[in-house]
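A protein chain is absent from this complex, but the other protein chains hold their places.
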Amino acid sequence: MDLSSADVMALWITLKLALISTLALLLLCAPLAWWLAHTACRAKVLVEALVALPLVLPPTVMGFYLLVLLGPRGVVGGFLESVGIGHLAFSFTGLVIGSMLFSLPFVVQPLQNAFATAGGRVLEVAATLKASPFDRFVSIVLPLSRRGFLTAAVLSFAHSLGEFGMILMIGGNIPGRTQVASIAIYDHVEAMDYAAAHQLSIILVGASFILLLLVFALNRRFKVVSVV
Amino acid sequence: MDLSSADVMALWITLKLALISTLALLLLCAPLAWWLAHTACRAKVLVEALVALPLVLPPTVMGFYLLVLLGPRGVVGGFLESVGIGHLAFSFTGLVIGSMLFSLPFVVQPLQNAFATAGGRVLEVAATLKASPFDRFVSIVLPLSRRGFLTAAVLSFAHSLGEFGMILMIGGNIPGRTQVASIAIYDHVEAMDYAAAHQLSIILVGASFILLLLVFALNRRFKVVSVV
Amino acid sequence: SELRVAVAANFLGTLNQLAPLYEAHSGQTLLISSGSTGRHYAQIRNGAPFDVFLSADVERPQLLVDEGLALADSRFTYARGVLVLWSDQQDLPLQGGEFLHSESLQHLALVNPRTAPYGAAGVEVMQQLGAYERLQAGHIAQAENLTQAMQYITSGTAQAGFLALSQVIETDGSIRGNTWLPDVDSYASLEQQAVVLSASPQLEAGQAFLYWLKSDQARAVIEAAGYGF
Amino acid sequence: MSLAMSFQVNRAEFQLQVSLELPDQGVTALFGRSGSGKTTLLRCIAGLEQLPGGSLSFQGQVWQSADEFVPVHLRPIGYVFQEASLFPHLTIEQNLHYGFKRIRAAERRIGFDEVVELLSLQDYLTRYPDQLSGGQRQRVSIGRALLTSPRLLLMDEPMASLDATSKQEILPYLERLTEELQLPIIYVSHAVDEVMRLADYMVLLDQGQVQAQGPLQALLTDHQLPFARSEQAASLLKAQLVDTDAGDGLAGLQLEQQPLLISQTHLSPGRLSPITLGATVKVTIMARDVVLARQLPEAISLLNALLVRVVALDTDLDKSQVLVHLQLGEQALMARISKRSAGLLQLQPGQQVYALIKGVAVNS
Partner (left out) sequence: MSLAMSFQVNRAEFQLQVSLELPDQGVTALFGRSGSGKTTLLRCIAGLEQLPGGSLSFQGQVWQSADEFVPVHLRPIGYVFQEASLFPHLTIEQNLHYGFKRIRAAERRIGFDEVVELLSLQDYLTRYPDQLSGGQRQRVSIGRALLTSPRLLLMDEPMASLDATSKQEILPYLERLTEELQLPIIYVSHAVDEVMRLADYMVLLDQGQVQAQGPLQALLTDHQLPFARSEQAASLLKAQLVDTDAGDGLAGLQLEQQPLLISQTHLSPGRLSPITLGATVKVTIMARDVVLARQLPEAISLLNALLVRVVALDTDLDKSQVLVHLQLGEQALMARISKRSAGLLQLQPGQQVYALIKGVAVNS
């Protein structure tokens, strides 16, 4: 195998992007999902619908709107530029934001479902056993929601690997900076270098498959639990 | 609003595609998810990893491989052609298959999670109350898995609306037949007809938002249940 | 130092051949971002960090110049595309566009004429042959770019399609498959223009690269790749 | 005898190995310490544990054998689980209806309204399970099982969280069901009084093995078994009803040719029709309620005095007590008295003594 250094770089950026955005999403969405799972607030329905919306538009179009927003002339990008941080388009940070926005529903929904069933009596028991709310979340809710987190992580991670429409738009396909593996494959195909495209595809799919296998196999070793 | 007739047609095809593939996925994946949720078979891990794979490759690349497979020269398409059914590329059926494949993980994983928690004691109780296995599934598992089905349906539906990379490849973007709204919007953006792009985006997003709102609001009216 | 080049997808393969030559010539490496011209245009308007833009058409570079985003005097035609009707099935009667009237034509691959000049050119040719009316009703598979159009054909799903000569020409100059080259005057010129972007911090380097593209060394490569001027 | 079974269950640190033939009528009590395998056995009978090597037939029908296994939902059983396990997504009414509507109308032998009323569930029908108290949930789960009109009822500690009054309302109904519908019940309970009241037959499990089985009467008085040795020791006797109204709210029985007075209210609680004259009545006499005397005392509030013969003295119960096995005609009676009294009375096997029993201590 003789991967070009650009391809290696692209794989590395892809991995970094998928890991960072998945972790950030899990952290950020857990409180949101918890709120959605337990609130009686009427606005909940609105938020639930909003969360699913990023999926509805074609990625490139979503990417286009994001680009307009995060770029130097956009509301967000312009503001950041004016305070000296710099706009977010064509940067890795911009990629992470785009990727997170796009994977939002894959994380919020499974977590919300898991939290909805992991609550109840056992949480009350834990409180009587001196566990503070945060402690309860960590010691009871998290382990009982393991499958939800797994699903959220797998969907978000895999989607971050494969998605390229939006990333292409706000990242700009800059080798070494924002060119991810999916775009590199696409480029090889465009350049009719099918051999390179197949090779990179196989590496991406193969590595993902092994990673997923490991994750699911590890999950199997945990106790399958249903709250009786 | 003066949508072109092509756009109206595209919206209609999009809706049909999303509905049909979501329904078909829910029906087909329920048994698979059930098996995954309850089997002790070691191959389970393999299947779980495989199910997540369609997400890993860029949609256009996946679409290309699928096109090769389902087209007249492909193994599947060729076989279907030889038995007189005709190959599947550039047909609505092909779109449905592609869309389903691509949304597979969004349906299997939430259902599997729901089934894993909806089983247990209550199913045994139902059996002693004369419910056959199928009856138990319908009267106990389905209602207790409602949230899982909702998530599966919402993610799959929304994703079918927005995805276009794969659909383009295996559908051929034939106006009136396989041209969906997401491709139409993309075309407007590429053609710099931003007004038309905005209009169609707003319609797609607005309609989806209202639909999602309705779905979530309806869901709220059900009893929230955790198996105590 | 690196020169950041945004290039139309159809020219990516050619540019990949040119890059090492230019590096040898100037010591400068090219950082190549390929993609659709429409997308590049949108990105450049929103702050994309490119120095040079090799477009697939005349319109976008002109627009960028008009908007002050590109240097007016840098704009020039670096290549002129050649349209082919192509199939990998040798037995199809492509010559003279005969096959376009055939009842056995199920699907014809074409890039989206609204967004891609090759698509518009293909439509022109079909109209002149009086075949467009019939084909438009469900026989045209629209790809978003030339590569996808070719994939439609190579997968056997579309029997033939309008492509760029650059896609089917071999390195030795021979043409792969079954080809018909419509008269270049029968469709609007497929000029592809390049500009230096005004936001670039290295305007001279950009201009130097575009200047090099006009050199015989570069032109030989571009011509061998199936483009005219 | 036609509930025949043989099961073997192997768990990490527990083996159930049971081979039994149980009567297919009346109530069979399943007794045993926590963890002895009672629930496991019930699950086997219900078909919830599908394990090789087991066999089960009920009234001539094979439910499980080497090559047959009738699935749970096709067995005409009712099962009251140890935890109420109501369907959380259904209202109480829907929970109760769940099994009821899955039975053909022609096969319904137990009416919906009847069950609802008996279990006092009228007020909760529209609620969801999480809006009920523990005891209320348990009542629903009893009702739900009954409403499938089963031909065999399996009950796993069905009354554990019910108060005495609720029990007093439900137990007679169960008694009536066994009798009127010929519905056999296998009943797991830790409450000896419940078992003594309801059961005709008993199986004693210990660490997954059948330690003893037989008619309740025989097991309760068997001094190899823990019952006779416990403070709850009791004798079960059969007597004939000879006088439905002997005055003062009493009824007269004839027990082995000797008169026995019991309270009329104990005679037929919950029964639809009163017991007719001459019928056989089951009488439970707790060993600790029997006082022994060498001669008939006078002016004492002990209504019944039965002349009995001492059979044996069990002295190794406890430092201070003895269990005296007595013969009353053909039947056996036990008295649990202090060692001191036994000494004072100089009790000897073969000796004739009076067994004094408080009228109120007689249970039927």
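By written order: A, B, C and D. Residues from 1 in each chain.
Criterion: contacts are C-beta pairs under 8 Å (C-beta built on N, C-alpha and C of every residue); 3 or more make two chains touch, one makes a residue touch a chain.
Computed from a predicted structure; not experimentally measured.
Of the listed residues D:Ser2, D:Gln17, D:Ser161 or D:Gln211, the one in contact with the hidden chain in the full complex is D:Ser161. Checked against the full complex, the candidates D:Asn10, D:Thr265, D:Thr280 or D:Gln348 give a single residue touching the omitted chain, namely D:Thr265.
Among the residues A:Ala6, A:Leu26, A:Val122 or A:Leu213, only A:Val122 touches the chain that is left out of the figure. Contact with the chain not shown here comes from a single listed residue; of D:Ser19, D:Ser133, D:Gln224 or D:Thr280, that residue is D:Ser133.
Which of A:Val56, A:Ala114 or A:Leu144 touches the hidden chain is settled by the complete complex: it is A:Leu144. Remark: the residues of chain D touching the chain excluded from display are 11-13, 32-35, 38-39, 82-83, 123, 127, 131-136, 139, 156-157, 160-166, 190, 192, 230-232, 247-250, 261, 263-265, 288-289, 291-295, 297-303, 318-321, 335-345, 356, 358-361.
Within chain A, the residues in touch with the undisplayed chain are 121-122, 124-133, 135-136, 139-140, 143-144, 223, 225-228.
One rule holds in what follows: only the chains that are shown with their structure count from here on.
Averaging Cα coordinates per chain places chain B and chain C 35 Å apart. Between chain A and chain D the centroid-to-centroid distance comes to 61 Å (mean Cα coordinates, whole Å). With each centre defined as the average position of its C-alpha atoms, the distance from chain B to chain D rounds to 57 Å.
Multi-chain contact residues of chain C (touching two or more other chains) are listed as 39, 42, 151. Among the residues of chain B, those in touch with two or more other chains are 60, 64, 121, 183, 186, 189, 226-228.
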